[in-house]
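What you see is the complex with one protein chain gone and the rest in place.
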Amino acid sequence: MAETSPNGVKVLSPTGAVRPTGTWSVGARAGDFIFVAGMRGIDPQSNALVEGDEPRIRQAFLNMRLIAQSEGATLGDAVRLVVYVTDMARHRPLVNQIQEELWGPGPYPPRTIVEVARLNQDDIVEVEGTFYAPIEK
Amino acid sequence: MAETSPNGVKVLSPTGAVRPTGTWSVGARAGDFIFVAGMRGIDPQSNALVEGDEPRIRQAFLNMRLIAQSEGATLGDAVRLVVYVTDMARHRPLVNQIQEELWGPGPYPPRTIVEVARLNQDDIVEVEGTFYAPIEK
Partner (left out) sequence: MAETSPNGVKVLSPTGAVRPTGTWSVGARAGDFIFVAGMRGIDPQSNALVEGDEPRIRQAFLNMRLIAQSEGATLGDAVRLVVYVTDMARHRPLVNQIQEELWGPGPYPPRTIVEVARLNQDDIVEVEGTFYAPIEK
C-alpha cells in the first residue's frame, strides 16, 4: 500500500488506520524516523468520532500507535508529541491519564501541549507523534 | 549564502525566498532533513502579503516549496506539514484545494491542521514543512 518518493519518503497507509478524508496521509517514514499525522479520536471501523471525552482521546492515541507500530516503533520510541486541546483544564488531565495507561510507568516522550481555538470537526484533542525506528541494515 | 554550524546545521537563504524580518531564517538542513520555517503568503518580490485568501495561501505553499527545492526536495518529499489557520471552516477547504493543485493526485504528506488565535501580521494561514532529501554521498 505504501508509495515511495524519489528521495525515499515512504507514505504509509497501514491496515486498520483511519482513512484520510482530505489531502493528507496518516504517516510517512523517512530514514530512521516515522512522522504520524495529527490523530483524532476517530473509530477506524465506522469513520465516526468516538463518543465521550476519555474514550475519544484514548482512540486518538491508539490511532497514532497503530501507525507507528506498522513501521516497527513502539510508544517508547516516540521522540516528540504535540498535543492540541481545545480546553486545557478539562483535557490535559485526561491526556495524562491515558498516557499513564498506555506508557505505564514511563519514561514518557517530550511533549508540548497547547490549547488551540478549534480543531477540525470541532473535535477536542489532536495528537501528533514523531517516532524513531532504525531500518534494519 | 548558507552558513553552517560546528555540528553541521546549514542555515538556508536561497535566492527568491522571502526575507526574514526578525530573528529567524527561512530554513535549515541537518543531515538528510530540511526544516522550513512557518511560511505565510508574502510575495518575495515586494515583501507584502498577497491579496485574496486563495492566492495568499497558494503563495505560502510556493514559498515553502522554493526553500525545499533549493536543497533538492520536492513536495513529494515532505514528511510533515503543520498548517495553522485562523478560521478552520473558511481556510481548510482552500488549503485542500491548493494542495490538490500542487501535489496532484498525491500521495500527500502527513498533516496536522489547527485553528490558532492569531498569526503574525494578523495573517490567515501559516504552513510549516519538514522534508527529506538525502545528501548524495
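A few notes on this one:
By written order: A and B. Residues from 1 in each chain.
Note that contacts are C-beta pairs under 8 Å (C-beta built on N, C-alpha and C of every residue); 3 or more make two chains touch, one makes a residue touch a chain.
Note that the structure is predicted; figures quoted are calculated from it, not measured.
If you put the hidden chain back, the residue from B:Leu66, B:Val82 or B:Ile113 that touches it is B:Val82.
Touch with the chain that is not drawn comes from one residue among B:Ala28, B:Leu75, B:Ile98 or B:Ala133, which is B:Ala28. Considering B:Val11, B:Leu49 or B:Leu102, the position touching the chain not shown turns out to be B:Val11 (whole complex). Although one chain is not displayed, its contacts with chain B can still be listed: residues 3, 5-9, 11, 20, 22-28, 30-31, 33, 35-38, 82, 84, 116-120, 126, 128, 130.
Although one chain is not displayed, chain A still touches it through residues 32-33, 72-74, 76-82, 86, 88, 92, 95-96, 99-100, 103, 106-117, 130, 132-134.
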